[in-house]
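All protein chains but one are shown at their positions in the complex.
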Amino acid sequence: MSMETLDMEALPELEPLCIFGTGDLGRSLGMRLLQSGFRVVYGSRRPQSCGLLPLGAQVMTHAEATQAASLIFICVHREHYDFLETMAPHLKGKVLVDLSNNLKKNMYPEANAAYLQRLVPKAAVVKGLNTLSAWALQNGLLAGKQVYLCGDHAEAKQAVAQIATKLGLTVLDKGSLSAARELEDFPLQLFPEFRLPLLIAVSLLAFFFFYLLIRDVIYAFVEKGNEISYRIMVSLANKVFPIVALVMLSLCYLPGAIAAFLQLYRGTKYSRFPYWLDRWMLCRKQMGLLALGFAFLHVIYTLIIPLRYTFWNALVSDAVNKMKNNETTEFSKTEAWATDSFFALGILGFFLFVLLGLTSLPSVGGSLSWREFNFVQSKLGYLTLLVCTTHGYLYGWNKFLLPATYKWYTPPAFMLCLIVPSVVLVLKLIILLPCVDRTLTRIRQGWERNQPKEETG
Amino acid sequence: MSMETLDMEALPELEPLCIFGTGDLGRSLGMRLLQSGFRVVYGSRRPQSCGLLPLGAQVMTHAEATQAASLIFICVHREHYDFLETMAPHLKGKVLVDLSNNLKKNMYPEANAAYLQRLVPKAAVVKGLNTLSAWALQNGLLAGKQVYLCGDHAEAKQAVAQIATKLGLTVLDKGSLSAARELEDFPLQLFPEFRLPLLIAVSLLAFFFFYLLIRDVIYAFVEKGNEISYRIMVSLANKVFPIVALVMLSLCYLPGAIAAFLQLYRGTKYSRFPYWLDRWMLCRKQMGLLALGFAFLHVIYTLIIPLRYTFWNALVSDAVNKMKNNETTEFSKTEAWATDSFFALGILGFFLFVLLGLTSLPSVGGSLSWREFNFVQSKLGYLTLLVCTTHGYLYGWNKFLLPATYKWYTPPAFMLCLIVPSVVLVLKLIILLPCVDRTLTRIRQGWERNQPKEETG
Partner (left out) sequence: MSMETLDMEALPELEPLCIFGTGDLGRSLGMRLLQSGFRVVYGSRRPQSCGLLPLGAQVMTHAEATQAASLIFICVHREHYDFLETMAPHLKGKVLVDLSNNLKKNMYPEANAAYLQRLVPKAAVVKGLNTLSAWALQNGLLAGKQVYLCGDHAEAKQAVAQIATKLGLTVLDKGSLSAARELEDFPLQLFPEFRLPLLIAVSLLAFFFFYLLIRDVIYAFVEKGNEISYRIMVSLANKVFPIVALVMLSLCYLPGAIAAFLQLYRGTKYSRFPYWLDRWMLCRKQMGLLALGFAFLHVIYTLIIPLRYTFWNALVSDAVNKMKNNETTEFSKTEAWATDSFFALGILGFFLFVLLGLTSLPSVGGSLSWREFNFVQSKLGYLTLLVCTTHGYLYGWNKFLLPATYKWYTPPAFMLCLIVPSVVLVLKLIILLPCVDRTLTRIRQGWERNQPKEETG
């Protein structure tokens, strides 16, 4: 910061950055670089006829542009990389930034950047920035966006990282050029961590939908000749959604309980969990978010019930029948307590669930301390599960012992769906027992049952 | 990182940073700089009597402070810049950071920073950090906040950027000092990108409100002498909101469809869209968010219907009338199917809409890959539009052919509002036809119908 000697008149001219390719991406990148104060030189096969380019940029032949700059952005499709091989002598010692993407995964046996490095072995190839779209560049939607870099030359990566930082991007170094394939797959991935949870959700949805269809609609038709297929749209859906939500919520906490018992059994935390458990634990957040989605649907489906044609119809029929049969409407306080508690618990459970969901927003979760995150995801999570499970039990408070409940000798769906949450809650209760809890805490602090600890890091 | 030779006893003292101005902003900035480990010197006209200053800072005359530091934060209102002109010889080669803001846009013909540079031509003026409030500085609410810099001297900007980064800020370089005006307008802007969507929303609201007022309330009063103005608060509002929400949602997707047809017609993607289309496309997100707001209002307005006095009243009347006329309540399965489907589609549409809205949260959208963002905004978006439009069609399933629907020979509002979404969906359908889709994909990959491509960047 020895600015006192700064000579304002003779600032040395900045070395320009070079862009190969005058397509959409090349143009947008150039525009953004110019706006951030860089000088830009385009390398083109026909510098005279390459259409509109951002104001302030120069256009030259590839060879000339290479002379002027030591860092070159390659905004050319992989199919046209051949010309770079013929230019290899000019590119010696230059930094080549490979921004290319493919249309599909595994289109080529080799990552684009690795192919480029093979064509120009004496250049320092850096793969990166390929997650930026021309559209985002044009409209300046870069601030805080995270981009990845990889490459075998630390200095070259550093130079690219500095440029990216100046564009307002957050740069993450993914290591050597062997990570290029991974980087090229990034823009092509479609919610990979949601795949397993979605599969589970769809399976549960399908199973419970058909189970309920058989027990409710088909049973009524076969046994009583009553065609009530209109119940599918709302009544049936509103049974399936809460069931799937509750099961998936409990599946978020089951792997944690299993892991605790595994650690207790093994007496150490230093042996890896089985692969399926690791994978399960890593998609708990996504599982919880899907469960929240179903809970949200359940809430709205429930709230529109009084708007339904069937509700109005049933109410009017009830009033008319009561009048005709000269019945008096009797008020059962037990019924009032039970149904009101059922609703109150449902609301409370949904409220807690929404809180859990809010903390999984990147910006909210990121601002929590370790203890806060732990508190929310564990304490608040188990409380949510407990409240929602009780909500489920209250639903059937007076139906468990009714023979009519067990149509065709099958238990109703809501009983089936209470199994997993109940198991999880019992497991958690065992873990909370003082003697078990003490052992588990010691194991998690590094104590091992079988061998003496060397170091307690 | 040659730390091995680091001599711990004799660390050279850091050069202090200077702050001109001991007002609110100056004090808060100084406090924050001190907390981040910098040394701070205040320059003041009367160093003896300038009130409370943060602990650890020194106060001197302007001239003395200038001697001690090479970087000076100017926390003085533009009206008091004159004294800096008299100090110009002392400020030669110094970095001056202009943090000033004005109370209104266009108060002065020249940006404050440009004026400062003119007063002290030999200093390196950097405009920036002016989006920080004294309040945010005092309370340490800086982490991750984005600030802008501009200036004509790269080294000076670099020095300021380093300080800002140490304060936990994210710095974005906006180029030369000519951008100062833009930076000074930043803290004064009030949702500029919401202006056009809000205008459209208000126009639609007004049009449909009066259209419905005439058809529903005034028609009933004029033709039947029935004063039903009480319907304005909920019934009418709950017709206007979904209509505006649906029209605005479809207006999010219309410009994309128009752009596709324009590209097909022109046979190239390299000619710019007309200005109005560009502007329209850039406010699609804001348009969608407003539409989501109206959809949210529609949902709650719908859900409170059974709580309304009119609902209770109508239900009791229905029951009493049925009894009196000895009617039996007949249950129409078609009606049940239709209304339940109507509700189910509405809920599903709202659910998808909320998902769309969630991905427009900066922290969520920023963590999506290009393909994921594309999937959500395009596939999921069109699905939402399709579901919501079907919800609209189902609303009028048995009303389209009824003569009573066309009061005063005008179509009901819900028919009007289905026009734009239907057009968008038809356009999208045409684009999805294999032959059209193939051509469009080729055009978007850079192929041009009329001229041979030079390079495929």
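We just call them A and B in the order they show up, numbering each chain from 1.
The rule we apply is simple: a contact is a pair of C-beta atoms (placed from the backbone, for glycine too) under 8 Å apart; a residue touches a chain by one contact, two chains touch by 3 or more.
It should be emphasised that the depicted structure is a prediction, and the values quoted were computed from it without experimental measurement.
Touch with the chain omitted from the figure is made, among A:Pro47, A:Gly267, A:Pro362 or A:Gly396, by A:Pro362.
Among B:Asn313, B:Ser332, B:Ser378 or B:Thr441, only B:Asn313 touches the chain that is left out of the view. Residue B:Gly168 is the one among B:Gly93, B:Gly168, B:Gly267 or B:Pro411 that touches the chain missing from this view. Across the entire complex, the residue among A:Gln35, A:Ser70 or A:Asn102 in touch with the chain not shown is A:Ser70.
Within the complete assembly, A:Lys122 is the residue of A:Arg46, A:Lys105 or A:Lys122 that touches the hidden chain.
Interface residues of subunit A with the unshown chain, by the touch rule above, are 15, 70-71, 93-95, 122-124, 144, 146, 153-157, 159, 170, 172-176, 269-270, 282, 299, 302-303, 305-306, 315-316, 318-319, 322-323, 328-329, 331-333, 335-337, 339-341, 343-344, 347-348, 350-351, 354-355, 361-364, 366-367, 369-372, 375, 446, 454-457. Listed by residue number, the positions of subunit B touching the unshown chain are 1-8, 11, 14, 20-26, 35-37, 44-46, 49-52, 75-77, 79-80, 131, 133, 139, 143-146, 166, 168, 186-191, 227, 229-230, 233-234, 237, 293, 296-297, 300-301, 303-304, 306-310, 312-313, 315-317, 319-320, 323-324, 361-363, 366.
The rule is simple: only the chains that are shown with their structure count from here on.
Each chain gets one centre point, the mean of its Cα atoms, and the points for subunit A and subunit B are 23 Å apart.
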